[in-house]
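A short write-up of the structure that comes next.
All protein chains but one are shown at their positions in the complex.
When the chains are written out, they are named A and B in that same order, and each has its own residue count from 1.
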Amino acid sequence: MALAQHMVGRSLGDRVILGAVVALAALWIAPVAWVVIVSFKPNSELMMSTASALHPPYTLKNYTDVAATSGVFHWFLNSIIVAGGATTATLILASLAGYGFARTDFPFRNVLFVLVLLGLAVPEQALIIARHQLFTDWKLHNTYIALILPGLSNAFGVFLMTQYFRSIPKDIDEAAMLDNASRFKIFWRVLLPLTIPAQATLGIFTFLTYWNDYLWPLISATRPEMFTLTVGIASTQTNFAQSEGLGFLMAQAVFAGLPVFIVYLFFQRYIVQAVAGAAIR
Amino acid sequence: MNASVWPNAGVANKPAVTEDALKIFTTLLLASVALIGGAGLSFGADKTEISVARFFGACEADYGNVTDVNKGYGECGIITAMMNKFNAESPDTHVKVDIVEWPGYDQLTARIRSGEPPTISVMHESVISDYQSRGLLEPLDDGLKAVGIVASDFTAAAKAGVIKDGKIFALPFDTHTWLWHINLNLFKQAGLIDSAGGAILPKSANELLAQAKQFKEKTGKPYFIMVLANETAAYTRTFDTLLYQQGADFFADPNKVKFASPEGKTALTLLKTLYDNGDITKNEDYSATVSGFAAGEGGVMINGTWLVNDYVVEAKKPGVPLSNGYAVAPFPQLYANPKVWADGHSWVILKANLTDAQRKSAYSFLKFLWDNDFQWARTGHLPASQKVIDSADFKALPFRSVLAPLSVNGTALPAAVRHQFGVQDIEGEEVASAMRGDKTIDAALADMEDRVNKLLQSK
Partner (left out) sequence: MTDAATLGAAPPRTSAKGVRNGPDWRNGLFILPFLLVYVGLLVYPLFWGMWISLLTYDMFDKSAIFSGLDNFRNLFSDTIFLGAVRNTFVFVLLTVPTFVVIGLALALALNRESRNAAVLRAVFFGASVLSVTIVTIIWKIMYLPGRGLISVVLGLFGIAPISFLTTSSLALPAIAAATVWWIIGLPMMLFLAALQQIPGELYEAAVLDNASRWRTLRSITLPSITRTFVVVVIYEIVAQFQLFGQALLLTQGGPNNTSRPIVLFIYETGFRDWNLGYAAAASEVLFLLMAIAAMAQYVASRRGEAR
């Protein structure tokens, strides 16, 4: 009896809590909803007052303008090339290195591993001045290489893959070794396919990191045709745009954010797993 | 013993995502590279391409295809139409426009540093010495002479702005300065209209305070609309104007500024008093003031020449707060002399390994801009061409005769002062702090001086 009452009491409390969370969620959605509503208002009305967003008339002009004239698509393409290229390269480098550290032996292996791990403690800002100077000296700014290369030195991928390779039972290797296979073949044919979950995690995490990177592209890609999506969107947040083109600005933001958001909706589980898993390491 | 023996057991199901995803990525990557490479080549290999970096905003949506400059309004509209027209008419040059956010100097410097500057860039005259002193700009004398432009064609202000060390380093485009945009309808309500129907403007600081008080009592609105948020330029321009008018030569030494002076204190005290009295709209950023003035939120909007055209157009509309009630005047003389802050836009050619064809194209574009100086003056800026200023067409534009004295009274910082935009930011921040009461006036002036001097020490 007491238990039942206790359960009921809990259920009431539960409802209150759920209600509070729903209210908070509404607060969370409000800013995005606002952006979307404003994007459907004509710029001229918004210049006078944005409260006009709460009632018609609405228009699609901002979206057609963005589609016709905005650099959004070009920035988008640049981001895809950079993030895609970087993810591919990271998966390759990290898998090779992870296997090397976990499954083979070579002189100074342990020392090198610790050295690589120490790199995890170094923040990007401690490297950025020197890196910028490096690419200036090589005359490589405003190229995809400059946007992709620095992030490849992130030790996180190697750490992840090493851990994962270590978790694979050693008898698999040994069975392969009995067959006279070379180390590389063992890596390529046998072990690598077993690491697909880790690759997915690392791939998603790397892609998202590069996609949302701001500081480095800001200082390296200074020509408008090399802008990535983050830099491009930032470049439009000026006083002028805000006075005369608020609706356009919002429509552009929607264009920029929608693809990622859609991907998120479909691949939610993997993305959450990737990002959260990465943080715990 | 063959390969099939090797077990794959013990590992979780693989999400079908990754292997296919990898293939898709690679394909996408290669496809995109091909696309972009192709797009780059698709351009008429017959026309010489030069890149021109400019601010003034992006308005492709409204003016993307306009080539008739007469149809352009406002800075963005007119410059966009101009460049479209050039591209449509030029037989041998294509201009690639790089639109940058104002003022765009960080980006320009970054591009110079990485060895890929634009061919031509717009540049404030106040900034030319920073780049010229480092040898980053091409001297233009010979090239301009070859297309028929000489220094004697420039107005006095323009000449002072673009000639350094005896050489022309930029093609002047306009002189812009600081104005009072006036809402006559509200002034009438406040009883500040004279017998001729024009606005009564203060002739001293005390008159200003009294008139502001009268305005607020009669209309319930603040006298001034000023940009107070998200910007430093507006503060600096007003402050500098007040200093010039008192005859304070704060940059007597171009490497050491003096703000902590009686004139500085007078200027800041006036601004702070206005702020505390509620004579200025609060917290508005640039866009809010632009629309706020049109919406009749205050009597006087302190801003620049580039808005004149916009408000002339607005005042023609019936039934809006500004209907038939717009006037504009140079920043009134409140102290000993009528000087007003001024600067100018100009176009520079960055030093680079230009081919002869590119150089020729660059100068033909500059000539085109010069020939269209009258069109640019339709924005409200004062033209840099003496011929245009003297012309009947120019004088016929609304209010230009009122603004003409500014070509003499417009005052810029001495050309030798470097980092002028950095100085502007510091001044603006400190003036803002003083006005808001975040620091005392003396502290603000002292900090302003210290910070600017420190900036001028650095290379």
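Convention: a residue touches a chain if its C-beta (ideal position, glycine included) is under 8 Å from a C-beta of that chain, and two chains touch if they have at least 3 such contacts.
Bear in mind the structure is a predicted one, so any value in this text is a computation, not a measurement.
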**Prompt:** Taking the complete complex into account, which shown chains does the hidden chain touch?
**Reply:** A, B
**Complete:** Omitted-chain footprint on chain B covers residues 106, 109-110, 113, 134, 136, 228-230, 282-285, 287-288, 292, 422, 429, 432-433, 436, 438-439, 447, 451, 455, 458-459
**Asked** Of the residues in chain A, which ones touch the absent chain?
**Response** 2-3, 6-7, 10, 13, 17-18, 20-22, 24-25, 28-32, 34-35, 38, 46, 49-51, 53-54, 92-94, 96-97, 99-107, 109-110, 112-114, 116-117, 119, 121-134, 149-150, 152-153, 155, 158-159, 162-163, 166, 170, 173-174, 177-183, 186-187, 208, 211-212, 214-215, 218-219, 229-231, 233-234, 237, 242, 246, 249-250, 253, 256-257, 260-261, 263-265, 268, 271-272, 275-276, 279-281
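To be clear about the criterion, only the chains that are shown with their structure count from here on.
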**Interchain centroid distance [CA atoms averaged], chain A/chain B, Å** = 36
**Message:** Taking the touch rule as given, give the residues of chain B at its contact with chain A in the complex, in rising order.
**Reply:** 1-3, 5-8, 10-12, 14-15, 17-19, 21-22, 25-26, 28-29, 32-33, 35-36, 56-61, 64, 76, 98-102, 107, 110-111, 113-116, 230-231, 285-288, 290-291, 294-295
**Message:** Touching residues of chain A toward chain B in the complex: what are they?
**Reply:** 47-49, 61, 65, 68-69, 77, 80-81, 84-85, 87-88, 91, 135-136, 139, 141-142, 168-169, 172, 175-176, 178-179, 189-190, 193-194, 196-197, 199-200, 203, 219, 222-224, 235-236, 238-246, 248, 267, 270
